[in-house]
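Working notes for the structure below.
In this view, the complex is presented without one of its protein chains, the others remaining in place.
Chain IDs A and B follow the sequence of writing; residue 1 opens each chain.
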Amino acid sequence: MEDGNSRQKVRDIYGFIQDNLYLNRPDMRVAEESFNSALLFSLLTALNRGKELIIGEPGLGKTTSAEYIGAMTYRLPLGLIWAGEVSGHPEQTEEKIIGRPDLGRLNRGEEVVIWSYLAQLPIKIVDEINRLPETKQSMILDGVDRGKWEYLNDVIINEEYCLFATANYQDRGTNTLIAPLIDRFDVIVESRHPGTNMAFMIGMKDRYENVLRSAVFERRFQEILLQRRDYHEKMRGLEELCDRFGDHMEKEFHVRMLSQAERKEIRDCMQELPLDADANAFLRTVIAELSFCHKYGQKRSDEHCEEGCHYTGFLCHHTKNCISNRFPISVRTYSQSLAWLLGDEAVGIDHIKAVLPYALAHRVQWKDDYISQKQASNRRDPLQIYMGKEMVNEVYRRYNEQSHHIKNALAVAYQTLSGKGLEPIEGDHPIYAEIKRDLEEVR
Amino acid sequence: MEGKDNKYDPLLKEIWAKVRKKHFFPELPDPTISESMDRVALEIKSKQITLNQSFMEEAARHLPMEKVVEALLDHGVAHYTYCPWDFHTHLILYQEAKKVLKDKEMAQKSAGYFMDVVADTHCFKEKDTPISDLYSHMERGTLDRVIHALYQRIWGRDLNVQGCEEISRKLSRIPYLDRKPWPESIHRFSRIIQGLLESEEKLGTLNQPNPMGQNDFGRYTPEEMDQGLKEFAMSTGDPGEFKGVVRDLEDELKEAGCQTHGNMGLGSGSSLDADILFYMKLAENYSLPIKKTPIEKSGSLYPFSHSPWELGKPFRDIDPWTSFGKVMPGITQIWERREGDTFGEEEGTPSCIVVIDSSGSMINPRQHLSYAVLGAACASDAYLRNDATVAVYNFSDTRHGGRQIVDYTRHRTEIYQGICHYFGGGTRLDIEDIESLQNPSQPDIFIITDMQITNLEVLIGYINGLGNRVTAVHIGENKDVRQFRKSMEIRKNVSIYSVQKKEDIPRIVLGKIREYFRSVS
Partner (left out) sequence: MINPFEDFKEYPYKKKEIPLDRIVRAKERVMDQIIEGYLKLVEEEVKELVWLVEHNRILKAYSSALQTIQKFDYDVDDIEELCLELDKGGRIPYLISGPSGIYISALCNNAKEQEIHLRLYELKRTFHFLGYRLPEGKTLILEGDLGDFIGAGLSGGKLIAKGSTGNWAGAGMMDGELCITEHAGQNMGEWMSGGEIHVDGQIRGIGKTIRGGRIYQRDKLIFPNYLTSRY
């Protein structure tokens, strides 16, 4: 399937937002290209139906970056995106987030739900999610996990959706994003200060975001969303209106956006991209270091290993928890998206390395002494992401030393499980122990 | 590529892409070519690889230019991705070589060649490199001949080297590609080539540059060196060893942009100053938290969030708005209430008085790692990082002059000078000294001692009368510690920690008051 045209469109969207709407500095490099991490990962999140947590200081564009991405990838006017946002404060209720009963019909004894914009729209933005009580955080994440929203006895199922949640750094007046909830986010990024000179430029031009607004279309979209009819019929109507809005944007402002069919095509292309042998083996190496425990079988939050273990040089010694199964899914999905965007035919180790820190920064609980070693280092990232990058570097070094050996071990393991009587390859890394264990369980 | 365009730039770009992929995309800037370098083939400064054009052209007389460029880049990248990888490893290798060779230049030379052997052999084995072809046709000094003879043996390739059988045989037994025993390996490596290095020194040719580039400290950025010194302090755990290496390399470190502070040397009389830099770097590995202003609870309950109403729950908390005026399960919602938070009167971090025991029962920080000095250093850093000032009261036998007081300051070196001073005498502190540092803002007090203080009761009595937050850290366990703990049981403003190993230090929370526990979530 020819996806070169779609790829160019996506790059154009990125370029348009970067040049006109979300002024910021590139802060990561993949292959020969530089990207701004917040913008890049927001774009990938929108394309592959992910969940992204955006952190940063107040007023640095956390929410606006998500709004622009949402508007341009889903062809929705900005005003509608704003209307669908949920802001985090303790008084938020289920009725404001998901839906409410139709009061008129309720008084007549009928239970009919009026769904919120958040539940209906594919772009879901929750501002300052850490200010919501845990029950509400959980409610939103449950909904986005499955695309299913329930209220009273009614259900709607989103076919296409993605979540952007923003959070300020922990301070008074916020709740903690507890581990089971934060694990559900695919990636975490920081929306940074753009630097003195870029910051100076913000607001100098006319407010370009007005390009993404249209009072007429916004009204029409709202009319559709407020209609009392079957959700899927509404969505069909919505998509037709999105087509018209997209055409309007292209004609009037030469801004090309993505249609639903194009987004599906892109997702299909992304999912087909294979991981090359090194990317595959490297990711397994990372998972091994974050889940393995020589003493207790696997990492567990309530079981900490002491000094003297043979594996003290590996990440398993510096972490408290076991990495979840969502982690490799997030890494694979985002790596494939990134590789697709760069026009590569397979996911390589560079794609994996680029995505890893953002996919695990929020999922790993480091031990206090390890944090204290890194906390005072000079860095440009917030501590979580910085430690994620340091972790990736460490594992990369170890992988570089024995990549061939690891790949051999995996290949031999395949042969062994297929019936050939080969002995598993030994080595000094948790991955070899894990391979051996897989083979033992079968034998 | 910087500067004006070089005719080899397109080739370099093409080969660089290939080499980057081969080495799994290391984070290095694009390499450049220079027309004005010395005899060396390449140079690495702050991660920037620069190739020598005349060397390239000379080598290209024997093999294709693409192979020359690829071999040089492989060599340069392998130093970054494999050996030494970081400044800390480089220091360890140097340290081990110095133990054998006892001479700085020889140790640097040995470490440099060792790193070359490791990097090249890794490339040869794992990365499909034309490095061996490059070496076959290279001009060689005596040491280079030995190294190439070694390569012949361990790679199984003919590099046109004759002789050096015995020495290359001995060198070939070292497991270069096994990272864990590198310290031991370089020890053996240095022993074997020691004779050669000594001859080179006698002939005055020791300082001739390594044709494959000097493995000096210029390859690291100042941040990398700073990080490396921290890790080195942590891994040696010995102030003497750390000092030995840093003192040797002070000039090179300064030249490369790394700030070091010289040690204080001996003090007057019988008092000794410890190696301040060691403790400074070691303390940077730790980041102790400080409890800031306590969050005062208002004592009242305020509505916080909703939850569904169920039959049997009280009516008074029903929210009529979100319940749409209905009282029925599934529709009606009630408010959950929570105690409100308000700000306290004071904000920020108070100053701190660091009280450190340097009596004879405490370890001499110059000779061995002193947890007392380390703990005090970590605490001082924590307060300084939070924009507070620190005063130091270092005591031994105060009756006989064993005291040093540093008034409130933010000057890190002065504070460390106070902390690292070692008296080694009796143990008696003077409460008036601490009192002289008190002020109306009630600074925090951080005291670190083994509690074997002659007038411990006086100290206990003094602390019992204080309103300051006190963090008391004791080294080891003894009856005096138990007595102190028992006396402080009811004191809410005193937190006591024990330090028996380095790993206990991050557990210290400065300024923690026990009543905080109820408010901490």
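Going forward, a residue touches a chain if its C-beta (ideal position, glycine included) is under 8 Å from a C-beta of that chain, and two chains touch if they have at least 3 such contacts.
The model shown is predicted, which means the values in this text are computed figures rather than measured ones.
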Among the options B:K18, B:K47, B:R140 or B:R153, the absent chain makes contact with B:R153
Among A:A83, A:L152, A:A277 or A:L383, exactly one should touch the missing chain; which is it? A:A277
With respect to the chain omitted from the figure, which of B:P10, B:P29, B:P64 or B:P175 is a touching residue? B:P175
Hey, which subunit B residues sit against the chain that's not shown? 99-100, 121, 124-126, 153-156, 169-170, 172-178, 184, 188, 191
For subunit A, which residues touch the unseen chain? 275, 277, 280-281, 404, 407-408, 410-415, 417-418, 435, 438, 442
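The rule is short, and it goes like this: only the chains that are shown with their structure count from here on.
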Parts of subunit B lying in touch with subunit A, wherever the complex brings them together: 21, 23-25, 27, 81-82, 85, 122, 126, 177, 179-180, 223, 226-227, 230, 234, 284-288, 295, 303-307, 322, 324, 326, 330-331, 333, 341, 381, 385, 503, 505-507, 521
So in the complex, which bits of subunit A are touching subunit B? 29, 90-91, 93-95, 100-101, 103, 106, 133, 135-136, 152, 172-173, 176, 278, 282, 307, 348-350, 353, 368-369, 371-373, 375-378, 396-397, 399-401, 403-404, 428
